[in-house]
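Remarks on the structure that follows.
With one protein chain withheld, the remaining protein chains of the complex are depicted in position.
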Amino acid sequence: MAMITMREALNQAMREEMKRDPNVFLIGEEVGHYQGAYKITQGLVQEFGDWRVRDTPIAEEAIAGVAVGAAWVGMRPIAEMMTFNFALLALDTVLNHAAKYRYMSGGQIRCPMVMRGPSGAAAQVAAQHSQSLESYFAHVPGLIVVMPSTPKDAKGLLKAAIRDDNPVIFMENEVLYNVKGEVPDEDFTIPLGLSEVKRTGHHVTIVAWSRMCHHSLLAADILAKEGIECEVVDPRTIRPLDEAPIFDSVRKTNHCVIVEEAWPQASVGAYISDRVQRECFDYLDAPVMRVNAPDVPMPYSKVLEKLYVPQPEKIVETVKQVLA
Amino acid sequence: MAMITMREALNQAMREEMKRDPNVFLIGEEVGHYQGAYKITQGLVQEFGDWRVRDTPIAEEAIAGVAVGAAWVGMRPIAEMMTFNFALLALDTVLNHAAKYRYMSGGQIRCPMVMRGPSGAAAQVAAQHSQSLESYFAHVPGLIVVMPSTPKDAKGLLKAAIRDDNPVIFMENEVLYNVKGEVPDEDFTIPLGLSEVKRTGHHVTIVAWSRMCHHSLLAADILAKEGIECEVVDPRTIRPLDEAPIFDSVRKTNHCVIVEEAWPQASVGAYISDRVQRECFDYLDAPVMRVNAPDVPMPYSKVLEKLYVPQPEKIVETVKQVLA
Amino acid sequence: MPKKPTPAKTRSRSVPARPISAPPKTSAGPARKSQGAPPLGRAEALRLYRQMLMIRRFEERAQQIYVEGKIGGFLHLYIGQEAIACGIMSLLRGDDYFIGAYRDHGYTLARGADPRPLMAELMGRSTGISRGKGGSMHFYDVPNGNFGGDGIVGGHITIAAGMGYAIRLRGSDQCVVCFFGDGAINEGAFHEALNVASLWDLPVVFVVENNMYGMGTSVERASAVTSLHERGAAYGMTHLPCDGMDILKVRDIFADAFARARKDKKPTFVEVITYRYRGHSMSDPAKYRSKEEVEKWQEKDPIARLGVFLLDRKFARPKDLEAIDSDVSLEVDGCVKFAEESAWPPPEYMYEDIYVKTPHINWRAVENDPAWERSLPDDRIPVVYPPHVSTVKG
Partner (left out) sequence: MPKKPTPAKTRSRSVPARPISAPPKTSAGPARKSQGAPPLGRAEALRLYRQMLMIRRFEERAQQIYVEGKIGGFLHLYIGQEAIACGIMSLLRGDDYFIGAYRDHGYTLARGADPRPLMAELMGRSTGISRGKGGSMHFYDVPNGNFGGDGIVGGHITIAAGMGYAIRLRGSDQCVVCFFGDGAINEGAFHEALNVASLWDLPVVFVVENNMYGMGTSVERASAVTSLHERGAAYGMTHLPCDGMDILKVRDIFADAFARARKDKKPTFVEVITYRYRGHSMSDPAKYRSKEEVEKWQEKDPIARLGVFLLDRKFARPKDLEAIDSDVSLEVDGCVKFAEESAWPPPEYMYEDIYVKTPHINWRAVENDPAWERSLPDDRIPVVYPPHVSTVKG
């Protein structure tokens, strides 16, 4: 077990899979000679060359389209979105092409591609650059959507995503790139659609992924000091959703809080809440509660940004509310 | 009160508002000389000319961008998407520009535009042309999203949308274009964000909008014969959501079914379910149930398409389940 | 440890993987001089005549049964443009790829697909080439490199570049043909795709079928430059026009384009001038153009033109051509019969062909999701039907 950052974990996953399978290649803005806008692809162009690590013009629809076309004819592209905010420009390619051609062709086509990059709020990059748009992908049949919270999860899930034959949307979080964690030394993968209980407890179930999983664990520490034991479930993959561990936990704790960095309406958290209230109806002692970003764009000023991103304090408050 | 189709109602709304305000203009593919792909804009180019009824190249990002730019400098554009499936290509323009510039500029900019067109399943137009993507817009702060079910609502809400100073996404349903209904003869508007109880009942609350409101009313008729009285609430505007009438109804009926034409995950219906379970927790005798399209793309074959679109029978079944 | 499904083939059977070699250097040499296509011999000329006629009769019948309500949704007919698909496909290699938009019947027939599963697809039957789930706009025949029909105007153009990119990565000498319309050329995707195709030297031939209208909008009302191929200059790409009503001219121009792709790894942008005889789709009365205009174009009919060529060359006698026509009509009858006798897709089809069953999924999480539960471990090659036996001696 080595202690490495999520940045290193992601880099290792890509390097190992590119070594393992000559059909794997990487394409995106500044992924090559610039070593990646966030240095996730550091060193890869030196090792694999310009064709397997392709710098592109600023043209997201082309990046996605090239990945889809290559995947359809047997390659395994990894398309990096410099940030997922820009993936909106490629959304049609993902939703109407990557996710649908297998179906429309009666099973003749497969699209073994990964689209990855940072998502969510960074530090003061304001409204257009601080969005959590995972709901747009989680809404779509045909896609798999991964949002890892630890270096180990990031590496194991990215390797599985690259090997998998379905289109996988792999959303990282810029703020977590420098977070360190233990990662197995040997080759390993983590199955897509497998949630993990990141902390056990019996008073309340907190469902949270990506950066919010960390905030929830911090909240759990604070609450533990007051004798409140939270169970933190990290779905890791938000589509398909591994529901059983969430339901099992809620049936045990009888309380549920869902923490999400995204806006509250028509979101992944809303869907989990809907599922929990139905599947755990007789077990719930209180309504499912949610913690989200406020339903507004992200402001630039640091004093406002701090109020915007769901903080541990807000989670603590909500847990107390649901237990009250 | 005249009996007219939703097509005529929409056409009247645009004609009246274009007469009323010289700043209103229409732009989109085939809206002019072709009289609209679905004939919603019939006769407008003859009456207002090529500049106020602008045929465009097939370029959705440009259509949306031209509308946004014109709105920012004081015009009131109506941008028609031939169908909302193609609006994915304009989503960045809507989400990162129409919905955010007022905020990022500290209130200096306003975007009084309407983006409208048909949404949802038509008849056998298959996976890429049969999508209900309203959740993508309902997710976004800064937007207003309208989905009318009757000619009267369509006319009153579209006129309000055109007069309003916020960007409004106005999603029609192709299957409803020929549906007739009574529409007041005098000039009228219906406030944005005002839901309407389309049928009163005391056993169960059904929340449904657009085409699904009709299927729900049909289901209610069937159930009434068996002595089950459904209250059908039509939000009409899905963002902002007029929740009070929904909650009031559920607190009366103690049962709730949400019917949605869209996919189930990360959707508007999921959010309404989340809100109801929280606000009506002590009143619910059963979990909130939902009826959705299956979580798959739309198939072409008519035998499969019929199974795909939520039918009244499915709603009846679900109501009985929630009452069981 | 999650329950593992039967391990999946990691590669699609329909698309054999090739070893990756460093991509060959692109000849920076002078632009190749035009060679044109090999002269058209009797057998090939007759085959192409029959093929164009097959497209024509197949679509005329489709139009007819659409009116009878046996086909639903959109139906976009290729009638008038047959020489383009047939001319281009006659030069393609078995391992080449192509992709196009929703007006896709002609491409698939010209690529040699059995017409019966196509008619079955139009009628939404389980024997359809896309199992009844795609319909008119979504014909695909992947074993033959046919990535078929896209309903999103311009949406497939960047995807064609991706197929070309894969070819460069593998170092093979395949090429890709990307068909789109004069309306699609104004979508941003066109711009992004042609830029990268030229920047990276991708072996893709971009074909704009300029049939004068995008739905009801004429080229003049949609494009600031109406000589569409000239847009290739903005990407430093070889670009030229081509008469799409003469299959011989089509073959000459594209033979060069394919050589440029295979040998020089250079893309080409060809504007094929053509005309659609029918409305945009069945719902379009085509009020935006005159009867005279349509007739003017019909005088250049590509099938009649090849017929004249066959007679001039003494490759066929008038009655041979009539025999071909009646033979084709017979075959079309067989298509409708085949389709009508075919079963409707069973309900479970709705949940199939969405996901690929792989060992990387936590099976427990999805076992109750019918879309996952009915997913299959690897790609299905569409059922192959016994070939139609022609009664005409080629």
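To keep things simple, chains are lettered A, B and C as they appear, and every chain counts its residues starting from 1.
Note that in this section a contact is a pair of C-beta atoms (placed from the backbone, for glycine too) under 8 Å apart; a residue touches a chain by one contact, two chains touch by 3 or more.
Since the structure is predicted, the reported quantities are computational estimates derived from the model, not experimental observations.
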Report task. Using the whole complex, pick out the displayed chains that touch the missing one. Result -> A, B, C
**Report entry** Residue of A:126, A:222 or A:286 touching the missing chain in the full complex
**Finding:** A:126
Report summary line: Of B:65, B:201 or B:312, the residue touching the omitted chain is B:65
Query - Residues of subunit C in contact with the chain not shown - result: 186-192, 194-196, 198-199, 221-225, 230-231, 233-237
Query raised in the report: What is the set of subunit B residues that contact the non-displayed chain in the whole complex?
Result: 22-23, 25, 27, 49, 51-52, 54, 56-57, 59, 61-62, 64-75, 77, 92-93, 96-97, 101-110, 112, 141-142, 144, 160-161, 163-166, 189, 191-195, 237, 240-244
Query - On subunit A, residues whose C-beta touches the chain left out of the figure - result: 29-30, 33-34, 37, 55-62, 85-86, 89, 122-129, 294-297, 299-304, 307-308
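The rule is short, and it goes like this: only the chains that are shown with their structure count from here on.
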**Report entry** Chain whose Cα centroid lies at the greatest distance from that of subunit B
**Finding:** C
Query raised in the report: So, what's the distance in Å between the C-alpha centres of subunit C and subunit A?
Result: 37
**Report entry** Separation of mean Cα positions, subunit B and subunit A [Å, integer]
**Finding:** 30
Requested in this report: List, in ascending order, every residue of subunit B touching at least 2 other chains.
Outcome: 85, 89, 126-128, 295-297, 299-300
**Report entry** Multi-partner residues of subunit C (each touching 2 or more other chains)
**Finding:** 128, 130, 132-134, 138, 150-152, 188, 354, 369, 371
